[in-house]
Each structure stands twice: as C-alpha cells, then as structure tokens.
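Apart from one protein chain that is not included, each protein chain of the complex appears where it belongs.
Here the chain labels run A, B and C in written order, and each chain numbers its own residues starting at 1.
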Amino acid sequence: MSTLAAVSVDVPFTLPIVDYNAIAPLLILLGAGVISVLVEALLPRGSRRFIQLFIVFGALVASLVWIFTITGIRVVTAEGAIAIDGPALVMQGSILVLAILGALLMAERSVDPSGDVFAARASALPGSEDEKQFTARGYLQTEVWPLFLFAVSGMVLFVSANDLLLMFVSLEVMSLPLYLLAGMARRRRLLSQEAALKYFLLGAFSSAFFIYGVALVYGYAASTQLPQIASVLTAKPGQTSLALIGMALILVGLLFKVAAVPFHQWTPDVYQGAPTAVTGFMAATVKIAAFGALMRVLYVAFGGMRWDWVPMMWIIAGLTMLVGSVIAISQSDIKRMLAYSSIAQAGFILVGVIAASPAGLAGALFYLIAYGFTTIGAFAVISIVRDESGEATNLSKWAGLGRKSPLVGGVFALFMLGLAGIPLTSGFIGKFSVFAAALASGDTWLVIVAVVASLIAAFFYVRVIVVMFFTEPGPQTASVVVPSVFTTIALAAGATVTLVLGILPQPVLELVSNAGLFIR
Amino acid sequence: MNPANYVVLSAVLFSLGAIGVLVRRNAIIVFMSVELMLNAANLAFVAFARMNGNLDGQVAAFFVMVVAAAEVVVGLAIIVTIFRSRRSASIDEPNLLKY
Amino acid sequence: MIELMPAEGVFSLIWVLIALPLLGAGILLLGGRRTNSWGPYLGVFTVVGSAVLAVLMLLAMMGQPAEERSVGQTLFTWVFAGSFQADMAFQLDQLSMVFVLLITIVGSLIHIYSIGYMSHDVDKRKFFGYLNLFVAAMLLLVLANNYFLLYVGWEGVGLASYLLIGFWQIKPTAAAAAKKAFIINRVGDVGLSLAIMVMFVTFGSVSFQDVFGQSGEASEGTLTAIGLLLLLAACGKSAQFPLQAWLLDAMEGPTPVSALIHAATMVTAGVYLIVRSNAVFDRAVWAAAAVVLVGLITIFMGAIIGSAKDDIKKSLAGSTMSQIGYMIFAAGLGPIGYVFAIFHLLTHGVFKAGLFLGAGSVMHGMKDNVNMRRYGALRGLMVITFVTFLAGYLAIMGIPPFAGFWSKDEIIHAAFERSWVIGAAAILGAGITGFYMTRMVAMTFFGKARWEDDVHPHESPAVMTVPLVILALGSTFLGMALLFWGNIESWLEPVVGFASGPTTLSSITLMAITLVVVLVGAFIGWRQYGANPVPIEAPRGNWLTRAARRDLYGDLVNEVVIVRPSFALARWLAWFDSAWIDGIVNGSAAFVGGAAGRIRRTQSGFARSYALSMLGGAVLIVAALVLVRLS
Partner (left out) sequence: MTPWLTILAVVPLLGSVIVVLLPKSRPVLAKQLALAISLVTLVLTVLMALQFNGASSDPFQFVESYPWIPAFGISYSVGVDGIGLVLIALAATLVPIVVIAGWRDVDATSGGSVKGYFALILALESMMIWVFAATDVFMFYVFFEVMLIPVYFMIGRYGGPQRSYAAVKFLLYSLLGGLFMLAAMIGLYVVSAQMTGQGTFDYLTLVGLEMDPTTERILFLGFFLAFAIKAPLWPFHTWLPDAASAAKPGTAVLLIGVLDKVGTFGMIRYCLPIFPAASEFYAPVVIGMALVGIFYGAYVALNQNDMKRLFAYSSMSHFGFIALGIFVFTTVAQSGSMVYMVAHGLSTAALFLTAGFLMQRANGSSLIFDFGGVNKAAPVLAGFFMFAALSSLALPGLVSFVGEFMVLLGTFQRYLFVGGVATLGIVITAAYVLRLYQKTMTGPLAVKLVGMPDLGAREVIALMPVVVLTLVLGLFPAPILNVINPAVDRVMTTIAAKDPGPTVSSEGSGR
C-alpha cells in the first residue's frame, strides 16, 4: 500500500500534449463512426442507407485528403502513444483507399436480386419465417456502416500505435466489428455465422496471448511504449527471458492477424464464410494493418533482438509460403482458394519483413499495397459471378466463364497473374522488391524457398485461367451479373492499379522508400 | 509476500484458460476461458506494476477490462445467434467450413 | 604443286557447266505438270549444252602447255568465320576435265535414251529434273576447288540418287531402297566430314591448294587418319565393302537408267575423291594399303554376287561393284595406279553404260521382266541390242582390243608391280568376270526361249538403240583412243604424278596369263549356261551361290549389327523418356498434389483444433527463441 501511495502522491496532473493535426484522420473516422451509430439509432429506416453512405464515404475521403496534407509530418504524440511517421502515413493512406473500395463493394445493391449483400436482419434465424418476412419486405440493414467505420479507424490507429497497450486496444477496435461483419451474409447464413464464431473465438484467444505478452514485456521494461522497451533492452541486455517470452506471445497475436502458419487456420473458414464484400475488404486492409503493427513492434521495440527472432521468423515465413501454396492447390472453392493464397502471400511479405532493412520495409509496404488492390479486385469479380443460388464460388461453375464473358474473365485472369507474380503486374514488382531486400540481407535460402513456393502457387493461379478459358462453357456455368457503378469502380481500380504498378511502379516505389523508417 | 508469486499465479491462470479453450465444447465456457486468460493478464499487469513501482500496469488492467467487456458484448451476440440457429452452443457443431 | 591459272576465255564459263543443268532441274521441279510436255527436251538440252561447253574447254585446255592446264575460278566467299574460310570456287584441271567429259557426255546419252524409255511416265518431267540435278551435283563434285564445296556436290549426288532410286515411290521396295542408299551414304559422309575437320585442324584450310601444298608438313599419322576417313567416304559413294549393301537394292530404281547413272557416274565419285587426294595417300602408306584391301575384297564380293543373280540388273550391279573395286584397288596402288584407275573408270563408264542400256532394251522388249531365266534366244529378235551388248561383254572381260582390255590389263600390271599376291588376286577376279558375263550373255541371248506366255520380244525404238550403238563403238575403240591418241598418262601426269616403275614381268606374258584365266572363266560359264539348258526355276545351288543370292549377307549383317540394336535403343529411350525423365517431372507435381490432399486434412474445421495448433505454435515460438538464445 505504502509503495503505491508513495508513487501516487504529489504527481501534478498535466494535460497530455496531443498533435491533433497529426491524428485528425483518425479522429474524423471515429467521429464519423459515432455519428453513424446515432443515425442508426435515431433516423427512420428509409433514409438511413443514403445518409450512412454519405457519412462513410465523406469520412473516408476527408481523412484521406487530410493525410495528403500532412505527408511531411513525423511526430510521436499523445505522450508517446501514437507515432505518425512515414510508414504509418503510407499504410494509413493505403488502408483508407482500399477501405473506400471495400465500402463500394459493400454498398453494392444490384447484384443480388433481393437487396444488398447483407442479411436483412442479422439476428433473424436462418430460414425462419420472419427472415423471409424481412427479405420479402426488402429490409436493408445499415448497421454494417458504423461497424465498418470503427473497423477502419481501428486499423488506422493500429498502424500508428507506438504503445503496446494502445496497440491492443486498436487491435480490438479493428477486430470486434469484423467479427460481426463476418456473420452478416445474406445468403448461406449458417456458413456466415460459423465463420463469425470461429473468427471471434480464435481472435479473442489470440488477443489474449497478445495482451499477456504485453504484460510480460511490461514486467521486463516497466513500460509499454515501444521506444522505451528498446532502450531498456539496450540498457540491460542480460536476463531478457521475460522480454523474450513476452515478445513471443505478442508475435502470436500479430501473426494470427497476418495469417501466418501455424496461426492461419481461421483464414480459409472466415474468408469463405464471410460476405464476399467483407472478405475482400478484410483481406486487403487487415493484412496492411497487421503487418504495420508487426513491423513496428519488431523494428522499434525488438530491433535490438533481431538475431533472436530472425531464425524463428525464417521458419514461420517458409512454412507460411509452402503450406499456403500447397493447400491452395487442392481447393475447389474459389474464395477458399484465395484465402490460402492470402496465407502464401503473407509468407512472401514476411520475407521482406525478415530482411529488417529499409529496403525490406519498403518492399513489404509495396507488396502490401499491390496485394491489397489485386485481392480486392479479385473478390469484386467473385461477387458478381453468380447463379440462382447466389455467388457461384465453386470452381466448377467457372468453367468457360472466360469465353462466356471475356472482359470479366480477362480481368480476373489479370488478377490471378498479378497474384502469381508474372512480370508487368504489380505482384511481380512486389516479389522482386522483397526478394531483393532478402538477398541483400543474405537470406538466400529463404529466397529459394520463396521461389519454389511461388512456383507451386503459380499452379493454382493458372489453373483458374485454365478453367475459365480452356474449357467449354457448360449449362452449369455461372453468369456475370452487371453490377452497379460501385462494384464497377472497385473492379476498375483494382485492375488499373495491378497493371500500372506492374508497368510503372516508380512513383509508388519512391513513395514507400521515401517514407523512411519507423521513428522511435 | 513476494509479488513474483502473483506472476506465477497469473501464468497458471493463463494456462488454465488456454487449456479450457482447448478442452471445453460449450461456446460460453470456451469464451469464459478466454476471459480467464485476459484476467490472468490483468493480474500480471498489476503484479508487475507493483514490482516495477509504476502505475502503468494498473492503468493497463482497466483498459483490458473495458476491452474484455466489449468482447463479451460482441461474443455473446454471435454465440446467441449460433445457438438460436443450431439449438446448441457446442463449438464443434458448426463444422461446415473445413479443408 | 601446280599454280591455278585465272579463268579466262571459255574457262570463265566454268560455273555455267553446273548452272545449266541446275537451272533445268529448278525449272522442271518447280514447274509442275505443265512442263510435262516439253520438260524432257529442256532436260536434254541443258545437259547437252554442258557437254558442248565441256568439249570446248577440252580443246582450249589442249591448246595450253601441260603445266598451265589447271584453271581456277572463284565466285565468292561462301562460308567464313574465325580462321575458317571456304570459297564458292572451282578448279578445272586435267583430272576434273576427264570427269566433266564423262559426266556430261554419258549424261547426255542417258538423257536422250530416257526420252524414249520414260515417254509413258506421268511424272517424266520430274525424272528429267532429277537427272539434271544429278548431273549438276556430279559436276560440282568434280569441279569444286575445296573439300567443303566438294561435300555439297557429294551429298547432292546422294540426294539425286535417293530421288532416282525412289522415283517409283509407289513401290515400297523402291522407297526402302532409296532410304537405305541415302543412309548408308550418310555413313560415308561422316568420314568425309571428319576428314574435312581434320584437314582444317591440321592445315587451317580445306582448299585443295593449301591441303596438298602443306601435306608435306603434316605428320604421317594425321595423313593416315585423313586417308582412312576419305576411304570411308569413298566406300559409301562407290559401294565398296563394307558399305556396299545399298547398290544392289538401288537397282530397284525405276529404270536401268537410274541403275546406269549409278554404275557409270555416281559410283566413280569415290575413285575421284581418292585420286584427287593423291597427295595425301602418297604419304599415308597404311591408308593406301587399306584402299587396296577394300578394293580387292569388293572385286570378289561383286563378282561372286554377279555370278549368282538371276536378275539381269542386279547381276550387272554386282559386276559394277566388282569393276569399281578394280578402280579403288588401282587407286590404292599409288602413282602408277591413279592413272589406270581413271582410265578404267572411263572405259568402264562407257561399256557398262552400253551393257545397262542393252539390258534396259532387253527388258523393254520383255515387258520389264528382269529374270534372265525367262529370257533366252533373243539374239535373233534384238539384233542391235545383241551386237552392242556383245561389244560391252568383250570390253568388260578385257578381250583385246576392246576398251576394257587396255585399262584392266594396266591395272593388273600395276598390281604386280606392287606384289605378285595382289596381282594374282586381280587376275582371278578377271576370271570370275569372264564367268558371270558369259553366263549373262548365254542366258539372255542364247539357249532356248523361256519367255513368259504373253511376251513378244521386239527390238527397241531408234531413240534407244542409237545410244546403244554409240556406246558400243565406245566400248570397242575408247581404250585404244585414250591410250594411244589421247595419251592419258601424260595427260593426267601433272595432277597425279605418274611414275612408270620398273617392270618385273614382261607385260606380254602378263597379258597372256590374264587372257587365259578370263577365257577359262568364260568357258566354265558357257558350259554351264550356254551348252546346257537353263532351268526356269533356279536350282538350290551350293552354299556360295545361296550366300551370293543374298548379297553375301550384307543386309543381314547391317540388320543384326546396326539396325535392330538402334531401334531397340530407340524404343528403350522413348520408354525411359516418358517413364523417368518425364516421370520425375509429373511425379513431383503429383507429389505436391498429394501433399496438398493430406495437409488440407489438418484443416479439420473444429475451432478447438485450430486453437490447439495456435497454442502449439506459441509454444514452439517460445521454444525456438529460447533455443536460439541458448545456442
């Protein structure tokens, strides 16, 4: 007791200094989130959708614009809890852009005859009488939008959190809405709910690891702020076992989010079960956010222990690439296949992370951006390939699609080639830059593993092309519904970026390399 | 009494929670085990706060509690929908998504 | 080494010699059916043109002093890289002159003869195209001034013969024979290629001038190697042992014409090659010895085969083999032999042409039946053919004063110069010649008529008989002409360096011995086939006859030693390729697929198992970190 008192007495309460300019993008999003909650609560159903969309896009665009105004800023603010630095801004920016595309997909209304892609009432029993009622009445639920906004703001905070505690909070702010969104598909409700349950339980499980690791690290460093931890590590290099174990548990939490083997198993189930729009949004943005946090933790806090974590990360990266690619080969559901592909891609990005060099950071950032756009585009295509039972995600229904509708088929082929890393697509430049960084840091064997994995991965990407173009369309071949402008924009954006970043990557490469390192 | 013991205790609690997640079928209980793990973290925070002689740990505990509460809200919502649609809270029941 | 004179006057047209028939071939082969009507005449015209030109050149050459008779013409540099250079250049000296004349004149006769012979064939233009191609290639062969260019002619001849043998491709046997001829010739070509390579590596050049000029500096081993390789090449083209097997099948060719073109011209290419390379063989004793040996073996093989065949063309083919054997044999004897090799080549070219065309004329009358056991008693019905054939018969046996006598006698003489053993062998060969030629004449023109029922023998038209007459005259007088008037030794001397050695035996005695042996052979032949009736069904015969009927098992040997093993190997490799090399590729793919199938099972769908793997992962990470820290 006395000690506590001793600590607590005569500490004058001073206002923390907050650089509101630097965190304005975040505040805008949070504010918008709150407002849209109020909208849900107060406004009549009819008018909600329009207003919500207005708020969402308004907020996203506004904070994006704001980020463009503060590109020069490099500050640690809010008592060292938030670091707004180059990488953070880059990632926030890309998260926001991708979020806009995701929102476009989620706002799509014209692909599903019975309304939008979300359940009219998430609470209603699947197949129950009142669900039919709601559907018949054409109810649209708009609760997704506040959830969406909070998720985005969580990500935006996650990548700039300079304090493990804040990182934990933002992790949850990001995750909790996603758990719910995953469960709101209009079709295949059971799968959707199952996805939500698994995602939630395992997510909670992982965040438990994360926070316990934070606790241990706090026990070692007497602080949860990354720079502090780093300085303590350098100050007393001995007896760091506590920090070591703490770091391990933190990594578990983060690697879970990036879907690295062996913390990946939630990914396929969730990606498959969740509404395709949400999957696309999630796949693109969560990757960025999680990798942002992962790199910040590894570089800023534990950069001094590089030689402790690098070997372990080698193994994880290798496993992630191989397992992801290999299992993907045997998939017949295209969403599930892309889920495994995203696991494999996470492995490739890890190669860049392990390089632990400016080049590696830049490479990873570029890869994340490239991957985000390609993936979201791919899911956009999946969301418009439908038959009477809804989205036709089974590969067998894609037979001859490329001949039935060459444009969409061609675009999807482009995405596949991009993910496979064929030159003149963004994916190739991404692979190139991370491999270059890894070789420069001497991780030759890792690169060779990566090469083998890319080959295996290439197989199932090109297999999709085989199915789409090299087989005759049959009676069960799905058809492409003409989407509204929303999905069209997302699709076009994805395709364009995939191509442009492959042919003229220089501007973005400059961007990511000029972003510099994380500040400490 | 040596605060380090509390750390040990927290570790034990954490492990118990983890094991609970693995062995129990009922979603609610699994979820409770997770909460147990979070609280183990809280205990560790407090104990470390004591050992390090600063308040951050105690503050952290509060944060964790809030987050835990939020998790409960979301979690229960999900579990309840599952329960209503499947008439059981077993987390082995929903097994459509695999391979 | 003789310096080449610049090609002036008529010699500036050396390239035309080749270009004319080449042009004809091009027009006829690309022109298609529409040239069928006038094509043959064009074909004849081009060759005759070359012949005329050749004669003009001969006159021009005779006008020059002996040491200025070698002319060189360079058109352009053909292939060049690094230190290698081969020109598109020609060399016309006494040796090539002789060959040019042989090729163009005999060639012209064959063309003319073919007008009549092929008149009914729908694809005759093609036939004349091939003939023209053949003549062009042959001329290129003998006119090239370097081995690399010679190779082109060499192979071109091979191609032309392939096309001619397989002219009636509708007959599977013909097609097979054509293929066989080409492939066996390819074996010879390997020899020529390697010879060229050795020359380049040794002398840094492949032109006759440089190679012969520097041949003194090269080690004898190298020269022997070159010599043996050239011999291999010669064996291929000239159907010498062990590459003789193709010639007999080549008689499957559509006509005695193609048979002839081989007998009279193509097979002489090998002789040309060896004589041309005399500078090499002079210093490569063992290579020369090998040449002699090959020649001898072939003399007997050919003769024996010729004695056993009932097919008149094949019998003649055997005799051809044997006669070429004489030439090679002579060429191996060194400076004394070269001249007579060429001499015999010329005479043989003429009288063998007469014999083949005679045979063709006979077949023409016998509805293309080639089986001599169904001939007989034709002397009355085909007078011209009979008489001309008789001229050739006497010539080939070497009965004075017919052409063959002069050349063959000289060869045997030269052989005795070397050693009495090979001399005796040569004489014995002459004896067998007497036997089988008599057999042929007897079976064809004498005895009883053993014709098939619907056959009504008749003399052939003038267009066929006229060449027969001309050739018969040649068979009779050419020997004397060349020897006494043409004075062939001194003519060729600058090229091959003739040196008449001391005579051990007086040539008169030798002449007598040879004559006796030949007549004995002829007598045996007559007693068996002339005096006694010839059975229509061939008797079983003794082992030698049976072996000879099967070409002394030449094909069998090739089949067992080369063909079957090759195809077995091919089959095995094909299996190996799909089972192993491709198997590994597909196997690894299948392996990954299988792995995928197994690993995906870990994705059991139970949240708790996922949690378990997470926990396990966490433990592993901690363990790994601790391990790293400990290590």
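We take it that a residue touches a chain if its C-beta (ideal position, glycine included) is under 8 Å from a C-beta of that chain, and two chains touch if they have at least 3 such contacts.
Computed from a predicted structure; not experimentally measured.
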item	value
Contact set of the excluded chain (shown chains only)	A, C
Which residue of A:Ala436, A:Leu499 or A:Ile519 touches the chain not shown here	A:Ala436
Which residue of A:Ser241, A:Thr471 or A:Thr488 touches the chain not shown here	A:Thr471
Sole contact to the chain not displayed, among A:Val18, A:Leu125 or A:Leu509	A:Leu509
Footprint left on chain C by the chain that the document does not show	29, 32, 76-84, 88, 123, 126, 148, 151-152, 154-156, 159, 166, 169-170, 172, 174-176, 178-179, 182-183, 186-187, 189-190, 193-194, 196-198, 200-205, 214, 217-218, 222, 566-567, 569-571, 573-574, 577, 581-582, 585, 589
Where the missing chain touches chain A, by residue	403, 406, 417, 422-424, 428-429, 431-433, 435-436, 439-440, 444, 447-448, 451, 454-455, 458-459, 462-463, 465-466, 469-472, 505-506, 509-510, 513
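In this text, only the chains that are shown with their structure count from here on.
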item	value
Overall pattern in which the protein chains touch one another (line/ring/star/complete/other)	complete
Comparison of B-C and A-B (more C-beta pairs in contact)	A-B
Averaged-CA centre spacing for the pair chain C and chain A, given as whole angstrom	80
Distance from chain C to chain B - Cα centre to Cα centre, in angstrom	97
Chain A, residues touching no fewer than two other chains	197-198, 201, 205, 209, 268-269, 330
Contacts with two or more other chains, residues of chain C listed in rising order	600, 603, 605, 607, 611
Partner chain A, residues of chain C touching it in the complex	589, 592-593, 595-597, 599-600, 602-603, 605, 607, 609-611, 613-614, 616-618, 620-622, 624-626, 628-629
Chain B - residues contacting chain A, complex	7, 10, 14, 17-18, 21, 27, 30-31, 34, 37-38, 40-41, 44-45, 47-48, 50-57, 59-60, 63-64, 67, 70-71, 74-75, 77-79, 81-82, 84-86, 91, 94-99
For the chain B and chain C complex, residues of the former touching the latter	18, 21-23, 25, 30, 91-92, 95-99
